[in-house]
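So that we are looking at the same thing, I have put the structure below in structure tokens.
Of the protein chains in this complex, one is absent; all others appear in place.
Let's turn to subunit A:
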Amino acid sequence: MNEQPSNGKAIAGLVLGIVSIVLIFFGAYGAIFGLICGVVGIILSIKARNENLTGIATAGFVCSIIGTVLCAVGFVACACLLGGLASVGASLQ
């Protein structure tokens, strides 16, 4: 039956979403793993929702998005910093 694989994906998405939210509180390394968990959770939840729209799939989708966004915000300092780090070294000398 198609319902069981999609239930598995939905549950996995929910678990990964919750894990990604928790990992925000573990510093930069936690944020990296949280980001990875959140991204995988989003993909699994979307697949589950497309196959079979359930409350668990929706909850997993929402938790994964929240976890991913919070990890990304906590992790990202600045974008397009090409060569900027060399300037930091030069300016501090």
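The rule is simple: contacts are C-beta pairs under 8 Å (C-beta built on N, C-alpha and C of every residue); 3 or more make two chains touch, one makes a residue touch a chain; residues count from 1.
Keep in mind that, in the parts below, contacts and distances are computed from a predicted model.
With the options "(2Fe-2S)-binding protein", "Chromate transporter", "Acyl-CoA dehydrogenase" or "Prolipoprotein diacylglyceryl transferase" in hand, the undepicted chain maps to the protein name "Prolipoprotein diacylglyceryl transferase" (source: UniProt).
Residue positions on subunit A in contact with the hidden chain: 28-29, 32, 35, 39, 42-43, 46, 49-50, 65, 69, 72-88, 90-91, in rising order.
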